[in-house]
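A single protein chain has been omitted; all remaining protein chains appear in their positions.
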Amino acid sequence: MYDKLWLIPFFPLVGSIINGLFGKRYIKSEKVIGGIGTLAVVCSFIVSLSCFFQLSAGTEKVYEAVYGSWMTVGQLQINWELLLDPLSALMLLVVTGVGSLIHLYSIGYMHGEVGFYRFFSYLNLFVFAMLMLVLGGNALVMFIGWEGVGLCSYLLIGYYFEKKSAGDAAKKAFVVNRIGDFGFLLGLLTLYWTLGSKGVWTINFVEISHNAHLLGPGSVVVTVITLLFFLGATGKSAQIPLYTWLPDAMEGPTPVSALIHAATMVTAGVYMIGRMNGLFAMAPDTMMVIAIVGAATAIFAASIGFAQNDIKRVLAYSTVSQLGYMFLAMGVGAFTAGIFHLMTHAFFKACLFLGSGSVIHAMHHGLHHAHLNDDPQDMRNMGGLSKKMKVTYWTFLIATIAISGVPLFSGFFSKDEILWWAAGSTRGGWMLWVVAAGAAGMTAFYMFRCVSMTFWGPQKTNAKAKDHIHESPWVITLPLVVLAFLAVVGGYVGVPAALGHFVHIPNYLEGFLEPVFGHAQETYQIAIKANMAHSLLAEFGLMGMSVLIAGIGIALACYFYLKTDVPARFVAAFPKLHRAVFNKWYIDELYDFLFVNPCKRFGLFLWKGFDVNVVDGVVNGVGRVMQLFSAGLRYIQTGFVQNYAMGMVIGVVVIVGFYVLR
Amino acid sequence: MENLVQAALATVNYAAIMPSLILTGFGMLLLLIGVFSKPGRTSHIAWISIVGLIVAAVASAQAWSALGATGVEFGFTNHVAQDGFALFFNFIFLVSAALTILMSDDYLKREGYAVGEYYALILFTTAGAMWMASGTDMMTIFLGLEVLSISLYVLAGFFRRDARSNEAGLKYFLLGAFSTGFLLYGMALLYGVVGTTNIANLGMYLAAHKALVTSPMTIAGMLLLLTGFLFKIAIVPFHMWTPDVYEGAPTPITAFMSAGPKAAAIAALLRFLLLGFDSMQAEWTALFWVLAVLTMTVGNLLAISQTNIKRMLAYSSVSHAGYAMVGIVAANAIGMSGVLYYMLAYAFMNIGAFAVLALAGKQGEENLTLEGFAGFGYKRPFLGVAMCVFLFSLMGLPPTAGFAGKFYVFAGAVEAGYIWLAVIGVLNSALSLYYYLRVMVSMYFREPTEDFAWVSMPMGAMICIILAIAGVLYLGVLPQQVMEMAKTAMF
Amino acid sequence: MITVHHYLVLSAILFSLGTFGVLTRKNAIVIFMCIELMLNAVNLSFISLSHYLGNMDGQIFVLFIMAVAAAEAAVGLALMIAFFRNRESISVDDFNLLKW
Partner (left out) sequence: METFYFYLLALVAVVSGYLVVTCKSPINNAVALMMTFVCLANFYVMLQAPFMAAIQIMVYAGAILMLIIFVIMLLNMDSLKGQKTSHSVSWAAGLGVLIFIQVYFVLNRSEPTGLTGGITNQVVATVGHTQLIAQSLFTDFLLPFEIASILLLVAIVGAVVLAKKNV
């Protein structure tokens, strides 16, 4: 099946092209369009599955498929190549599996939208780009996918382009992503150059991990390279300081949010670090930065999640926070745990987003019938929906329990693994555990706040609208059920050793990913500290504490939002704090103030200022310029031939003068 | 007398100028046909000129495959050298001219200037460009440059009832003639230093007389001469005519100017640098390092605040010239062949983008602003997608031609050790994203403000756009073969 | 004794004068005349150098420069006439549609 690797990205690409070109005029039928889109991803899923089984059964753990040469530069040969190894196989399953469910869901959710064909075309393209990113055998093929997901997210977030906020959000996502992308490119450039100066001209991932040691462990250059790559990862995976685009990305249709947040795009950064683990493991300083940024993001985003009233925004900040966990895992060298959490997060976060979509769908429907203009996404308008939407409610609840880290659900296993490594790893520390555990408690709190505001308590929706709220069709609920199921059982592939010891379940995932991560972890001695490795007490103690913290979070949320008027009193007591949290700590304003506005002004300044003023100003003399300034910008004349000629002459005089008189 | 004729005939080698000869022949033929054609009915002239370009391309291809062991065919006592370098540039010129002519037919009719001379002038311009690329003597290159420039002055001001076109033509003319003055003064000084106008002889003489390399007269001559070419390539600070002229000129001509003649000036520049001033490499790499950084940065920064898309693309073409300069600074095989590759890629992507503009504009082209493009992507899906492809390529996203081109020149710079230059280049292309993106935002995220229903889809323009897309994707996905050609083309 | 230097310096003076004129005059035709002055300065350089070096190339070059000057004159003046028809002026001050 390996030789059919190219089929995996091929199907979604074809689906995208068919829907994009023929959807509007020739196909028209929503069912057919949706069917083609879903089928394309399902086909990829089937191929991925067979590849996965072959890989886990076979002895060959790394397979590179080369489909011809792309570019040759000196000794650097760049091929069109795909790479299948346990890491990419696992990612393929997550992307195509969750992706197909989301496609199926979209058929129901997007029913009747203008540009249905367009939506499916973009969605397939998105999956295609993500698959290229995952399968890319060298950094440039990965970069195609890397750029591609940014681009598709741009198209999808701005899908409702009539809304100005959607267009702005899309632009923001793209621009922020591009900042990250250039980190990636610069990192690649530096890597290529430094490895090249060591005599190895390559950007192939397998060769990079083989030759990474040439750069010297802990050397400055490897730190710089990995930091640049990490900058790329923060852009894509919404970490501090480049996380602002992700919450705004909620402007897109809900399935898009699910796709971006759960299975694709945002996991790209984590995946990329996992892909280059050999390189990153060599740079302890960078790893430290990653761990700290991850932990900080986890708690920072969780704190913002407290005060959001828009159901999707809560989930968005929760994604940022959970991604922080993954980076924390990567930073302390727990690569497997990071990927594990990526996987379980894909399940429960997809379920949460699709569930919220189902709620919004129902609310929208209800409000529409009642001719109300209330925001269907505002949780303050909801409440008591559990009776109306049983499937949605139960799946949402299961996913919430999973994300909160309640034992025996998938989130518990993966999060606990991360916490354990954060505390016990040779690259970790107690502070990281404290921060991460705190964030876990906050997660439990705001997620249950979300559930209680949405599904429990009295119904706050307008009475007329209330009657029209009902459960969504099967295409929407079926994915929910499947995802909820996965959110429960998904964790059992990676049961921590301490627990597995008693119930005789081995840690499948660790064994499976060993060929990818084992080498780096062994070489750079990244493991649980010796004094903790055999202490079951320590592990169970930490586990117990994290469960306790999660329990406290859940209990507080239920208490606050169901029983008492504590939140209102809290707001009354600390109005400023609440407002600050509500306004996302004024980060957007700060960014506007610090970066966006100066950049705009800088561009404007250089345009009007340089072309108009400097050249003209040199001509006219400073006094004249002052006069012109006072007269106002519109009196500044330019487009004069002679100013241009003057510029040329000055250029000539300066250049010749410099060379002749030096 | 007899002797003179024989001596004259002995120097003639038509094979060495065959493509340009074909083009001038067709150009004159078009002038004749134009006389007998009714104004406004010029489609057949456009197609005949396409035939001429194809014949010239065939001749070039044949010459390419016939390149022997020496890889060069001299003619006219070393005035032209038809080598791989010249032939590769021939293809760039032919592609630019063909795409330009394809998009012109309908455009000229819409604007009411459909006459045969237009096509003849484009063919003459292309021939001039070929003489610049293949000339090995200052005089040939200078005359090629003038054929090209004078045709372009006319073409830029071709819409003679349109004040903006007049202004563009006149500005271009005055500044172009002015820069010619500097170019010639440089040539005069160099002639004084070495006593020859032949570039190869110049190079050999300078290599043999090391003292001359540091002589102020040589350096001043070289710099003044470079100035003339830098003006044509629109390198900062000699770029200031570009936005005005590009904005005012007829759109197809703007497209053409930004690709063909620019490539021609780069060809002549490269021949001077590599053949003539080889021994002064340290001097000119330092100069081009600074100019490349300035050009990229200024071009991009100024493009940011433009609202007229045509003008924005003009500033962007300034910055693209800067990227090409990066390859020249690298001055190694990858960088130099990267420049050739970049110019070919740029011809496809930029002319493609302008072709979309030419189709989208109304008569008088008042609507080529960001507002005018609002919702364009939904009203004209095909053109919208095409524009996106070209913009991606201009941004330098993989897998498009623009990415491969930038990759080659930057990789060349990295290999030559100019890592910072490559970094600045990469940062600049990040900066360029902002303004290209605004076009896409306009096309896809704004409510349409006007009706695009009147846009017809003429066959020529469609072929042009499809060819450009094919070129952009081919050069991006499978750049290897063309890059090998570019490598063999470098001397 | 008049050497080639004298001619070259004279040529430099004329060239600078021409440049000065291009930068200061407003009338496009006068600017064009100043450019012709610059070209003539170059011609003088070429011919004096040709004489000094005892080789004809420079004089041939001048011949071509003259041809080019004639061609430029034809096209440039045609452009000016076209511009004048539209704007009733050929002052560079009126080249003001394209800017910023």
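Points to keep in mind about this one:
In this document, chain identifiers A, B and C correspond to the written order of the chains, with residue numbering beginning at 1 in each.
Just so it is clear, a residue touches a chain if its C-beta (ideal position, glycine included) is under 8 Å from a C-beta of that chain, and two chains touch if they have at least 3 such contacts.
Note that the structure is predicted; figures quoted are calculated from it, not measured.
When the full complex is examined, the chain removed from view is found to touch A, B, C.
Contact between chain A and the unshown chain involves residues 618-621, 624, 640, 642-643, 646, 649-650, 652-653, 656-657, 660-661.
Interface with the hidden chain, as seen from chain C, comprises residues 1-2, 4-10, 12-21, 23-27, 29-30, 32-34, 36-37, 40, 43-44, 47-57, 59-60, 62-64, 66-75, 77-82, 84-85, 88-93. Think of the hidden chain as still there; on chain B it touches residues 4, 7-8, 10-12, 17, 24, 28, 31, 39-40, 75-77, 79-80, 112-113, 115, 117-118, 120-121, 124, 127-128, 131, 137, 139-140, 143-144, 146-147, 150-151, 153-154, 157-158, 160, 169, 189, 191-196, 201, 205, 209, 212, 215-218, 220.
The rule is short, and it goes like this: only the chains that are shown with their structure count from here on.
The distance from the centre of chain B to the centre of chain C, each centre being the mean of the chain's C-alpha atoms, comes to 26 Å. The distance from the centre of chain A to the centre of chain B, with each centre set as the mean of the Cα atoms, comes to 42 Å.
Shared interface positions of chain A, defined as residues touching 2 or more other chains, are 607-608, 611, 639, 641, 645. For chain C, the set of residues touching two or more other chains reads 19, 22, 31, 92, 95, 97-99.
For chain A in complex with chain C, the residues that touch the partner chain are 607-608, 611-612, 637-642, 645-646, 649.
In the complex of the two chains, the chain C residues touching chain A come out as 19, 22-24, 31, 92-93, 95-100.
The touching residues of chain A, when paired with chain B in their complex, are 24, 68-74, 76, 140, 143-144, 147, 151, 155, 158, 161-162, 166-167, 170-171, 174-175, 178-179, 181-182, 185-186, 189-190, 192-193, 196, 602-604, 606-608, 610-611, 615, 639, 641, 643-645, 647-648, 650-652, 655-656, 659-660.
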